[in-house]
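Yeah, one chain of the complex is gone here, protein chain that is, but the others are all in their spots.
Right, chain A next:
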Amino acid sequence: MNTQVNVNHSLTLDTFSQGIKDCIPTLLGYISIGLAFGVIGITSNLSILEIFLLSVIVYAGSAQFIFCGLYVAGAPFSVIIITTFIVNLRHFLMSLTVAPHFTRYSPLRNIGFGTLLTDETFGVAVTKLTKEKHLGGNWMDGLNLTAYITWIASCTLGGIVGKWLPNAESLGLDFALISMFGALLVLNLVDLSKSKLMHYIKLIVLMAIIMYCLLYFLPGHLAVLIATVIVATIGVVTEK
C-alpha cells in the first residue's frame, strides 16, 4: 500500500488507479468520520435509508452532522437548507482554485469533478498541484470516486452498527479529520522557498488572530470562510 502522498517531484501518470492510490491515505479519515456520522444519524432519529441517501446526495461531512443537529432540534426546513448552504460555501473557493486546471475537459466531466469535490479531495489535489503543477482528469476521477464510495459505505455501515459501536469520541477517531487537515497544510508548505514560506507563516499567524476575533460573533464555518477571504487578500497585497 502506497501510504505516501507523492513527495518526489517526478510526474505521476494521469491514471484512474493512481488517483485511487493517492486517495488511500485519506480513507481512515472518511471511514472514521463516516462511521461517526452513521451513529449520530441513528441517534438523531434518521433511518438507515435516510443516512444512506444523505451521504449520496449531499456528500459533505460537516453539513451532514449539522443537518442531524438541526433536524433533531426541530429547526424549520428553511433554516436547515440555508445553514447547509453557508457551511458548504467554502467549496466554492475550493472549486474555483482547482477548476482552471481542468478546462481542457468536456463540460460534463467538469460537472463530475465539481460534484465530487470535498475538503479532502481538494486537499490532495492542491498538494499534487503544488508539487507537479499539473492535474489529470482520470486521476481526479479515481481520487473522487474512491472517496465518494468509501464515504457512502462508511456512513451506511455506521448507521447499521450504530447501536453497538463504542463511543467514537473516546477512541480519538473524531480527531482524524483535524489531523488530516494539519497534514495537508504541512504538505502544502514543505516545498516552498524560504521567503515564500516566511510569508505564509506570517499569514497563518494573522489567520490565528483573525479566527480568534471572528469566533466571538460568528459560527465556526462562517469564520473559516470570511477569514480565508480576508487572509488570501492580504496575501496578494503583501507578496513581493
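FYI, a contact is a pair of C-beta atoms (placed from the backbone, for glycine too) under 8 Å apart; a residue touches a chain by one contact, two chains touch by 3 or more; residues count from 1.
To be clear about the criterion, contacts and distances are computed from a predicted model.
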item	value
Choices "Xanthine dehydrogenase, molybdenum binding subunit apoprotein", "Circularly permuted ATP-grasp type 2 domain-containing protein", "Cytochrome c oxidase subunit 2" or "AzlD domain-containing protein" - which one is the UniProt name of the chain not shown	"AzlD domain-containing protein"
Residue among A:18, A:44, A:84 or A:146 that touches the chain left out of view	A:84
On chain A, residues whose C-beta touches the chain left out of the figure	3-5, 7, 24-26, 28-29, 32, 47-50, 53-54, 57-60, 63, 67, 71, 77, 80-82, 84-85, 88-97, 99-100, 102-103, 107, 110-111, 113-115, 117, 119, 122-124, 126, 130, 169-176, 178-190, 200, 203-204, 207-208, 211-212, 215-216, 220, 223-224, 227-228, 231-233, 235-236, 239
